[in-house]
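Note that one protein chain of the assembly has been removed; the remaining protein chains are unaltered in position.
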Amino acid sequence: MRTRTRWIWALVGLAVFASSCVSNAQQDALNPQGPYAQKSYDLLVPVFWVATAVFVVVQGLLIFFVVRYRRRKDRPAQLPPQIHGNNRLEIAWTILPALILAGVAVPTVTTIFDLAREPEGNVLEVSVMGHQWWWEFDYPAEGINTANELHIPTGRPVYLTLCAVGLGYEDKPTPSECQPGPPDGDTPAAVGDGVIHSFWVPELAGTQDVVPGQANTLVIQADEPGRYSGQCKEFCGLAHAYMKFAVVAHSPTDYEAWLRDQQADAVMPQPGSLAATGMDVFLNGQCIACHAVQGLEDPSGNPVVANGGPDLTHFASRECFAGCWLQNADAEELARWLDDPAAVKQGSWMPDYGLTPDEISALVAYLQSLT
Amino acid sequence: MASVSVPTEGRSRGLFRRPTATTGAWSWITTVDHKKIGILYGVTAFAFFIVGGTEALLIRLQLAQPNQEILSPSVYNEIFTMHGITMVFLVVMPLSAAFVNYLVPLMIGARDVAFPRLNAFSYWAFLFAGIFIYSSWFLGGAPNGGWFGYAPNAVLDPTRGMTFYAIGLLLAGVASMVSAVNIAVTILNMRAPGMTLFRMPVFAWMSLVVQFLLAFSLPVITVALVELLFDKRFGTHFFDSVAGGDPVLWQHLFWLFGHPEVYILVLPAMGIVSEILPVFSRKPLFGYQFVVFSGIAIGFIGFGVWVHHMYAVGLGPIANTAFGISTMIIAIPTGVKIFNWLGTMWKGDLTFPTPMLFSIGFVSMFVIGGLSGVTHSVVPSDYQQTDTYYVVAHFHYVLFGGSIFGLFAGMHFWWPKVFGRKLSEGLGKATFWTMLVGFNLTFGPMHVLGLQGMPRRIQTYPEELGLTFYNLVSTIGAFTIAVAVLVFLVNVVLTQRKPRGEDADPWDARTLEWLTTSPPPEHNFDEIPTVHALDEAWHRKYTETEDGHVLPVPAGGSGSEPAHGGGHAIHMPSPSYYPLVASLGLLFFGYGLIFSWWLAGAGAVVLLAGLYGWALEPSAE
Partner (left out) sequence: MQEPVAVHAFESEHEDTSTGLPNTKLAMWIFLASDVLLFGALITSYVVYRGRSVVGPYPNDVFDIPYTSVSSFVLLASSLTMVLALSSIQRGDLPRMRLWLLATALLGLTFVGGQVYEFTTFYEEGLSLTTNLFGTTFYVLTGFHGTHVAIGILMLLSVFSLSFGGQITQRDSLTVELVGLYWHFVDIVWIVIFTVVYLVPTGP
């Protein structure tokens, strides 16, 4: 085989190989697991094939012309006919692509409007707050608030209202429909800057951005129970890569059970246990400045409410924390985080409080008791 | 043979006499010759290409494996931001400007551009803008908010980086803006006798469209950057949602510039390819008028698609639909160009020296990038694709496989004209094939990575996402590209050591620059040619019979023209140092905006002094 032809086949082979998919992708837009992701996918696939057909035609012609019209022994140097153009061809190759695009445009437009419509039926409404650099989930009707994991029932549309939370200019919290005003007039209920994020769980839906001052909406729905990986897609600063989350879909009965567990107050530790010591550290230290635990009271008798950090009431019921990057069940990771958050996640707004190793192990025990 | 004389007239009003040097280092600093300026642009842009490429290699090293900490998040954010800024503003734009500057006057039969000192000013302002932006590494931190600098993140970032970004790009914008006016006037006003607009080479046409794109898009980003600068420096509220402002306003203003910008980045390369394909097919560009009109159409429609960068922002289904459709529409003139390039090769007498390889590579790679672009216009699919590596794949296919390949084609093609010797063919072929393989290895897998879960602008990723293998392949590809660039540099060094040749037309080409010597004299042509047809140079060598057959014109035949105004002295513009002075003033002003109002004031004074000296210096010493 001639060298050039060999190279061409090698390149084609490489292209085919390269187009084979990642084997164990977890955030896979090509693996829709719900009707809304399915709609994007159902457009992606046929358009991909149309594009492939065009690709084959154009590259094929290119290769064919290169081979057929090259100068070679039986086709020596010559001055070929100086063809200047062909108006009919010009019209044809203007109209044909236009027709193909028109064909693609129709389902595109209908799907745009379809995806923008408010869902009907037994809709679950959740407010999603994008912080630097973690996700907060608030269920207004159910009265619960979680972080890092969005639990939903299968088979029901989940209508998400997306808000960016943080401090804007002059350290004032960014206005947000999702977040009611700060607990008391002056203290901002926000930590970190209010910047644009993007909520993306590809197996369940395409993205929508999370913009300060705006309340965007997104509908997701899972067909099957499972854990669906997602992360922030819009560059949002230092720890953008570390702003993941998971959507955990339960069967309807399991979801109801989960909901009841979440609505309960926090588990109180056994008196005298390491966890109880941890609770004391938690209440008397700076933790309650930002973190909420339902059912706890601070030394002055006030309930411990959220003020910029994730709600920790049922911390141990979740698998991941710190932007869903670390594991709650891993005591060592938890200890490292409590010791120096910014060393684990550069830019983290959670301060290093200089906790002693004893305080840290007590806290770990307490947090891991909050099922 | 006409002689070049420099007339003495007028008294010197400036502090120093107007410079006269035409050789040596000082001549490069005071030059107003479009050819020297083109070379300056080219060398500087290529140096920035090496820097931007190194930044890319660092990114690829960091991403080759999951959970690495070769670059911390803060450094990584600076590196990927600078990579984008460098490649867009300090490489592709000035490298294209190198070709536009060097070739357009030659191609239209002019002796220089309309405003030679303004041309020099553009170069110096560009160089200083690049130095300014890069000096930020040492002065408080490099830009770290992405080349797109979205608010509020860019405003709220506590380092100086995005302030350097705003001012640096404003400086670069001034350079491009005055250049746009200069080249547009040159093309419209200084064509040789007989060169109607439709006898102009396609490269000149694409350059003209680009200058208008620049003239109309740069003001919009100027406003955006000023608003960003004011928000950061003075506490205004342009993008402050707390005060009722809208961060999305930044995106609108940025992309109103940013989308025409991508056509600014690719049209010159398309022009280059439109010149090279006919030469090595030995037949004219197929459908010349259609290629020209499609370029103009792309320019116009290019102002109507900007929201396709913002589908996920939440503007609503009506806006998304309108811009989805306009984005599909712009695919049509792009396709027209591709088919016409294919038509050029059809039934040609094809040979494949390096310029032709890169040009064919351009067509091939650009089609892939264009097709992935069409998939972006399908808005619901874009909800998945946007902000992932799929987009990174798309724009690298059109900007690297497109623009950079086209610019490499141009470098190999016009090297003999500019420097009097051809680049080595063997090394050129090695450059091409290594680059083609490396490029596809780097960016091909990114289509898959994007669709299967990898967002953009992330410093690392966890192992469980399954992204490791293709990231590693991509990194290997990136280093392969580096090898190709090294081969090219070796080629350049070895070639420049060879003695200069005498060949005015080594490729048997079609346009006017091949009529003059290699390299051209300072005055470009001894006699300005009179133009009778498109591809005038070709028609002086070959005549067409009625049935389209081509015959060489006998030597010394009707190709030679009676002397057109020949015999009297040709006045060429004298060198000047005021463009350098004025741009230095701008540079000081830029630093002053960050560090000290006194410095800003001094910069303004130097700028004004430069401008006045420029306006009042005699036309020659």
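We just call them A and B in the order they show up, numbering each chain from 1.
Note that a residue touches a chain if its C-beta (ideal position, glycine included) is under 8 Å from a C-beta of that chain, and two chains touch if they have at least 3 such contacts.
Treat the numbers as computed from the prediction; the structure is a model and nothing was measured.
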For the chain omitted from this view, which of the shown chains does it touch? B
Per the whole complex, from B:Glu227, B:Glu275 or B:Glu513 the residue touching the absent chain is B:Glu227
Checked against the full complex, the residue among B:Ala215, B:Ile296 or B:Ala504 that touches the missing chain is B:Ala215
Among B:Gly52, B:Pro201, B:Pro573 or B:Gly590, residue touching the chain not depicted: B:Pro573
Footprint of the hidden chain on subunit B, which residues? 32, 111-112, 114-117, 177, 180-182, 184-185, 188-191, 195, 215-220, 222-224, 226-227, 230, 234-238, 242-246, 249, 253, 256, 573, 612, 615-616, 619
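As a working rule, only the chains that are shown with their structure count from here on.
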Calculate how many whole Å lie between the centre of subunit A and the centre of subunit B, each centre taken as the average of the chain's C-alpha atoms. 36
Any idea which subunit A residues touch subunit B in the complex? 7, 11, 14-15, 18-30, 37, 39-41, 43-44, 47-48, 51, 54-55, 58-59, 61-62, 65-66, 69-71, 75, 77-86, 89-90, 93-94, 97-98, 101, 104-105, 108-109, 111-113, 115-116, 168-170, 172-175, 193-196, 198, 200, 202, 205-209, 211-214, 216-217, 229, 231-241, 244, 325, 346-347
Footprint of subunit A on subunit B - complex, ascending: 72-74, 77, 145-146, 150, 152-153, 155-157, 231, 235, 237, 240-248, 281-284, 286-290, 312-314, 316-317, 320-321, 324-325, 328-329, 331-332, 335-336, 338-340, 342-343, 345-352, 360, 363-364, 367-368, 371-372, 374-375, 377-388, 433, 436-437, 440-441, 444-445, 447-449, 451-462, 464-467, 469-470, 473, 542, 544, 547-552
